[in-house]
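Can you keep this structure in mind? I'll have questions shortly.
Just one protein chain is left out here, and the rest sit where they should.
Our next item is subunit A:
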């Protein structure tokens, strides 16, 4: 403070500049290429995948398909000629994403009135009118088919659930939930190492777990010709898709 007879005015100190964190830029840094864009390894002509990609981008320009993984809870409204409002809304957890190109599908599961229901939707079907992501969370596995043999409480989701808002655009949270199963027999022997499931809490005796390990194939991880390195293909397709979408 200016106490005393200080004739000279103090040098003006400007206030510290506020640090502006540009959320737009942060959002653009995170890359997510939907898995159906990556062509599988095979002898098909890449022209087929190129043409499908053009159609997929065209559809994405008209209709927004959000980024989602296996384990997210989605609400899908499709056009239904026999319903009251001509629309049909289904809420469920995504247990599997399959197919490549325009035929890409995802399976939603929910338990409605004690009956398990799974519906397989095609991402690029023109009957789909809206896809909303209600809950963002990844699970430990890529394929949650074991929920069919898990206790029904793990597959029930409220149909009128409100979307859980997520503000951080950085990481999708991974839910390390270990699911409890119904008593055996199951539809598939999930304890076998071929499925490589990490999201089940196995309450089987040790002898059963050891017997399941007999089917393990330790040489498979060293079989170099089975590896499919998609990083370069992904880079090219990412650039192509982004350029097209910006137009």
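FYI, a residue touches a chain if its C-beta (ideal position, glycine included) is under 8 Å from a C-beta of that chain, and two chains touch if they have at least 3 such contacts; residues count from 1.
What we mean here is this: contacts and distances are computed from a predicted model.
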**Message:** Leaving aside the chains you can see, what is the UniProt protein name of the one that's missing? Options: "F-actin-capping protein subunit beta", "Aminotransferase class V domain-containing protein", "Immediate early response 2" or "Large ribosomal subunit protein bL17m".
**Reply:** "Large ribosomal subunit protein bL17m"
**Request:** Write down which of A:20, A:47 or A:225 is the residue touching the left-out chain.
**Result:** A:225
**Complete:** Considering the complete complex, of A:17, A:43, A:162 or A:236, the missing chain is touched by A:43
**Complete:** Residues of subunit A touching the missing chain are 42-43, 217, 219, 222-225
